[in-house]
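Notes follow the structure.
Below, a portion of the complex is reproduced, with chain positions unchanged.
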Amino acid sequence: MVSPTTMAAVRKSGAVPNSEFLLTAEGVRKEFPGVVALDDVTFRLKRGTVHALMGENGAGKSTLMKILAGIYQPDSGTVQLKGMDIQLKSPLDALENGIAMIHQELNLMSYMTIAENIWIRREPLTRFGFVDHAEMYRRTSALFDRLNISLDPDMTVGELSVANRQMVEIAKAVSYESDVLIMDEPTSALTEREVEHLFRIIRDLRAQGIGIVYITHKMNELFEIADEFSVFRDGKYIGTHASSDVTRDDIIRMMVGREITQMFPKEEVPIGDVVLSVKNLTLDGVFRDVSFDLRAGEILGLAGLVGSGRSNVAETLFGVTPATSGSIEIDGKPVVIDTPGKAIRNRMAFLTEDRKDTGCLLILDILENMQIAVLHDKYVKSGFVQEAQVAADCEEMARKLRVKTPNLSERIENLSGGNQQKVLIGRWMLTNPRILILDEPTRGIDVGAKAEIHRLVCEMARNGVAVLMISSEMPEVLGMSDRVMVMHEGRVTGFLDRAEATQIKVMDLASR
Amino acid sequence: ETIGVSMALFDDNFLTVLRNGMQDYSKTLKGVSLQIEDAQNDVAKQQSQIQNFVAAGVDAIIVNPVDTDATAAMSKIAADAGVPLIFVNRQPANLNQLPEKQAFVGSDEHQAGTLETQEVCRLLKGKGNAVIMMGELSNQAARVRTQAVKDLAGKGDCAGLKIVEEQTANWSRTQGADLVTNWLSAGLQFDAVISNNDEMAIGAIQALKAAGKPMNSVVVAGVDATQDALASMSAGDLDVTVFQNAVGQGKGAVDAAVKLAKGEKVERNVNIPFELVTPANLSKYQNKN
Amino acid sequence: MNNDVATSATPLRTERNRKRRMPPEASILLVLIGIALLYEALGWIFVGQSFLMNQQRLTIMILQVSVIGIISVGVTQVIITGGIDLSSGSVVGMTAMIAASFAQSSTWTRALYPSLTDLPFIVPMLVGLAVGLLAGFINGQLIARTKIPPFIATLGMYVSARGLAKWYTKGQPISGLTDSFNFIGSGAWPVVVFLTVAIIFHIALRYTRYGKFTYAIGANMQAARVSGINIEAHLVKVYAIAGLLAGLAGIVTAARAQTAQSGMGVGYELDAIAAAVIGGTSLTGGAGRITGTVIGTIILGVMTSGFTFLRVDAYYQEIVKGVIIVAAVVVDVHRQKKRKTR
């Protein structure tokens, strides 16, 4: 075994040991209380390839990557870097040995500027040991030019949208000039345009001989960017193949161990009366004159580029950021919705896009997380929560959504991202809404669960629920919606019926 | 004249009587107004208050020192600014080096502890076990009064007095009660409770009563002769307390300050002695503090 | 350790009869027992008597901290929402003064309101509770409406309420209280009040909507807001309750001492917060239980009694007290970590 410091010194000297694999993990096992996250897993990353990692939510992908990035220590098994056994004891060890990682959850310091975030711990210094802010700005600009990102390095990260934060994370990871770059669902918050952009960056890096691990739940990305892929299921290694050898269905079968027949099980359901009617809704400086009708049983897709204001519209509809002008009618009656409480009383539900910031009660358990929105009217008798009843219904819901967890008293923090998302969907389904607003409902969700969620949404539509669904995933928008509304820079640029909606038409409206 | 007054702290029963004594007395004098500040037991805060008084241009300053060892710096500030300064109640360490236009009006804390202990010894007929309840350990009066008890124990009239335990109850009645209960539960045997002030002594009485001890079996002594203490004494619970003439001190201090402000001379050390209070002379003190 | 969970085909284990995990306060209870047994052992060695087998001591151990305990129950709820209450000690002083001024007996010649003496004990009681409630309500309104940090809002109240307590009688103590008022501070009554309050709010936090919302706000305020919780209204409730309990503590303090003084309750806020945190309440919000707070409070009481019992020199007591507080939490944190990674 070589110590990480030695290896780092060797790397600095430029004398890179030549081995076929950049990074390998053999027989790795990792347990968390109550869960075996990884069990005898093998993984090999070749030089100059993009290696995709596939698996259902909770399969252990992130856990393995965190081991490779020095964040977790494996319970057993070995990690080899360029053919040498190594024990990475901290993220610093990994970084110094040329392993950089983009985490599934954003890891940025919101109060600090973009430049400070990117160069933290590696700030350029002046002769006197002070941080050279001008040089740091220059380096960031150069990096952004290279990656074709247009952001001001002096902006604080807190001001950025989720997508731009993701771009900053990508730039930061690239700036390490590492040999191995791990990307854990980098595109879950991005729209097609940024994804294209990211792929250019990845191809560029691959050409330089860097090994890239790429985790995604988006099947179409796999064939576009990956050279090979490995599949995990329930913490076990299933196999590795070249992506040219297999079809999409093969992979899904390897991942879920069964056939998934239909991705978007959209069925025709009778469309009812107008439930929600929005007229000239405006939030000063953010979006203006948004008008649309939403009918019972209808699924209205809301498409647009990142930052087009879709999420803001949803937040305003739900009373999180009350509108400055415009009107909302429900069942033909004008309503004032200036708090989420009022929205819920009008039987609305809202799944937010950022599950960490506005969704999960991270340190509470799954049960508490699921029941919190439904306690306003149901399950409460003279102030007391009817534990047994609410627990039974939550378990039922969790089973329906196939939440993978030992039990409902597990902290939601310990669930994989996809499973957290399912719990949040469950939270809103329990409220039995008439109007359901979904903001990126399947972000970070695996194929199996995605089909499940789509089926559930359709089922709700069939029962007469009106659905407004924001999604940055074009196939999802096109596959699920009865109608598509497109936004650009805070304005609605058009509506498309299911029959006429195509990717090209949507993109055209989105960039107009 | 405007006189700035810096009190060591407001949350103290005795000092409250002193403060109100000064306030009331100043109202009887024409053209004298007091600006009273609370140093909250903080030496540095008190020093700053004096400087603030100087900046505000007061005619004289009265200080009830938080710590009598910290008075030299204060004397200097006042002397440099040419403002008369009176220390009240607690004797400054630099009493003998006080500059021009400065004086002390007050009593000797050691005497309080001595009077209290001597009477306890008399009641115990010179023999018995005693516990000491101390005030806040960082406080001057607590240390000096405690020291006075120890100086007497085992000597002369108090030859048979043995200090079996000493602890702090931070001047507080409830903490005093808790402390005595803790002692009783530990099986400690004692014939006298010598407390640094009346509040803790009353706490001790409450605890002894709650534990079912007959009050005539234990001598309880305090200092201050507060209203509550006198009431307790007339009820036959408290045996000894020591009267400190707060009103007299306040009056003396204001008088001295006014005189100095007018350019007249005053004595450097105006001592207003402590007086022992027992059930025998209780009635004399009923309306004094 | 159920290895089978991750590998099982069914994604959700439905059996509800699985072994319940040890509640988090079990570990701090062990710390309490450890401290008590240590004193017991040291007692036999150095003092030759039992620490625990003494009715009187068992009472005083809790009695002397019951006022802290009452406050701490309110403070725990505040901390669970992610806030802090620095004002509780001052509110104790203010309430003690104001309540006591309506509880004076006519036999006392210097009553503050000579025409309002010998009132039934319910009057000072209600006045005191109202004063505490009002102080807490103001804290809550400031925090909810103006969005200033709870630290600042309650620091302001900490300073102002203490000032008010001193101003009320210009620092004069209020004595000569009626027997009916003093009753609530007599004997073990403060302990009864403390435990009653603890039980009520234990139930409120665990089994009512009030409790669920309190935890949700502390865990993630934004998520709680989107889930339809009226954050502002709830925070006002929580701080008002904390104020109410501080008011109750003030009444008990005055009744126990049979007098009210403006300096009452100084420093109690830190003890109360310490009791909550020792008992496992997280200062970042979202986690904490009343049972833990009760145990934390009792640890403080046991420690104090133990010092007197072992005749620890007054000058060492504080030094050791600081060390014990830290050690108790270190042991607790360590035990919890071990359980997690086991």
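In this document, chain identifiers A, B and C correspond to the written order of the chains, with residue numbering beginning at 1 in each.
Everything below uses one rule, namely that a residue touches a chain if its C-beta (ideal position, glycine included) is under 8 Å from a C-beta of that chain, and two chains touch if they have at least 3 such contacts.
Treat the numbers as computed from the prediction; the structure is a model and nothing was measured.
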| item | value |
| --- | --- |
| Per-kind copy numbers - full assembly in this file | A x1, B x1, C x2 |
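Following the convention adopted for this analysis, only the chains that are shown with their structure count from here on.
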| item | value |
| --- | --- |
| Contact graph of the chains (line, ring, star, complete, other) | line |
| Closest chain to the centre of mass proxy, which here is the mean CA position | C |
| Centre-to-centre distance between chain C and chain B (centres being mean Cα positions), rounded to whole Å | 33 |
| Between chain B and chain A, distance of the C-alpha-averaged centres to the nearest whole Å | 70 |
| Gap in Å, rounded to a whole number, between the CA centres of chain C and chain A | 42 |
| Of all residues in chain C, the ones touching two or more other chains | none |
| Touching residues (chain side chain C, partner chain B) in the complex | 47, 49, 54, 56-57, 60, 63-64, 67, 108, 110, 166, 170-173, 175-176, 186-187, 253, 256-259, 261-263, 266, 304-305, 308-309, 311, 314-315 |
| Contacting residues of chain C [partner chain A, same complex] | 1-3, 5-7, 11-14, 16, 18, 21, 207-210, 212-213, 215-216, 219-220, 222-230, 282, 286-287, 339-342 |
| Interface residues, chain A side, partner chain C - complex | 31, 33-37, 39, 234-236, 318, 320, 339-341, 343-344, 350, 352, 357-364, 368, 371-373, 375-376, 380, 383-385, 387, 395, 398-399, 402-407, 409, 427 |
